[in-house]
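Got a structure for you, written out below as structure tokens; questions coming shortly.
One chain of protein is taken out of this complex; the other chains stay put.
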Amino acid sequence: MGEQRIVETTFPVRYAETDQMQIAHHSSYVVWMEEGRSEFMRQSGADYARMERSGYFFAVTGIQVRYLSPAHYGERVTVRTWVKDLRSRQLTFGYEIVNAENGTRLATGQSELVCTDREGRVARIPEMWRKLQAADS
Amino acid sequence: MGEQRIVETTFPVRYAETDQMQIAHHSSYVVWMEEGRSEFMRQSGADYARMERSGYFFAVTGIQVRYLSPAHYGERVTVRTWVKDLRSRQLTFGYEIVNAENGTRLATGQSELVCTDREGRVARIPEMWRKLQAADS
Amino acid sequence: MGEQRIVETTFPVRYAETDQMQIAHHSSYVVWMEEGRSEFMRQSGADYARMERSGYFFAVTGIQVRYLSPAHYGERVTVRTWVKDLRSRQLTFGYEIVNAENGTRLATGQSELVCTDREGRVARIPEMWRKLQAADS
Partner (left out) sequence: MGEQRIVETTFPVRYAETDQMQIAHHSSYVVWMEEGRSEFMRQSGADYARMERSGYFFAVTGIQVRYLSPAHYGERVTVRTWVKDLRSRQLTFGYEIVNAENGTRLATGQSELVCTDREGRVARIPEMWRKLQAADS
């Protein structure tokens, strides 16, 4: 577990992501988590765009987010992403979102995915994507 | 022109659509215009979901929006939609967005669409969708 | 508990809410749950826009969503919303999202909120909003 692979991706909070409470809307974090996962897969050599073209998909079956501190327009946020659990047909990603400048923890979360084929049937995760967790950057 | 068919669709401004200026973000209007057009097609018996299943698509090639007055969370807005121009392969929708309670004009806009087939090639608009403009509700 | 107040709100899945898996993107459900909660408060005489103007806010501290079945463009979805737990400073809403035409359960979820004042300090939920759960429509 000490060797847990963690991928970081950083970007500024967009103006369109703020709401009238003058902070990033809580649904934005769900999109950021997805971007963390996209970058995790890209850096693991298991690009998700390529996976879909090969006929396999990850359908989201559950999400959880815990909000700890608000994010504001223009602040840079870092999404830290790792594989929390990997089974033959299911995958759980864990996330921590922090303010990139001062390290304040903004949120933690997880998302559960199930592998499906083009017809939407649950399928075994292809071998190359199973190597995700162990991959070296 | 006096017989121009106009379809109205009304919904409340969502909290997620507001930004830190405490008004609906300007990109929300583009989504509202699209919903106005969806409803226009549904009420014209030319449901767009059905059109896509039959292998034809409308790709957006241009949009224009003029913002006149802000919309706020919880206010009900009405999108008025009509066909502004219809050619063999292209279609332009016009929109007016008003506050549903007091009638204040919030925005005007238009979107230009081109008909394509599944391969993305420009195609002739199928006959049943060509009747859009003339249809009676 | 048999007298649990449940409020329903129904709207079509927007085209902009779909993703390339050709279903509503999972972050859309978070926005729908928020709209369910907005409607719950409006129908309970505790309109949230009014609450903010009076200087109190509900900040989201946690969300959970379980996805059961996909939603598609143009399908009408109904969000069923209720108060799951109410404490002096915290409030948990429960949700069930169903296909409005055939009743298929699409998702279940919950969101936890904490009451704050204008300065972001945790505050006691004002009395009129505390009546939410018991209110008759």
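Brief remarks on what is shown
In order of appearance the chains are A, B and C, and numbering begins at 1 in each one.
Methods note: a contact is a pair of C-beta atoms (placed from the backbone, for glycine too) under 8 Å apart; a residue touches a chain by one contact, two chains touch by 3 or more.
No experiment lies behind these values; they were computed from the predicted model shown.
Within the full complex, the residue among C:Q4, C:Q22 or C:S69 touching the omitted chain is C:Q22.
Interface note for the absent chain: among A:V31, A:A46 or A:A100, the touching residue is A:V31.
For subunit A, the residues in touch with the chain missing from this view are 11-12, 14-16, 31, 34-35, 38, 42, 47-49, 72-74. Hidden from this view is one chain, which touches subunit C at 15-16, 18-20, 22-23, 25, 27, 73. For subunit B, the residues touching the absent chain in the complete assembly are 20-21, 26-27, 30-31, 34, 52, 57, 59-67, 70, 120.
The rule is simple: only the chains that are shown with their structure count from here on.
In subunit A, the residues that touch at least two other chains are 20, 27.
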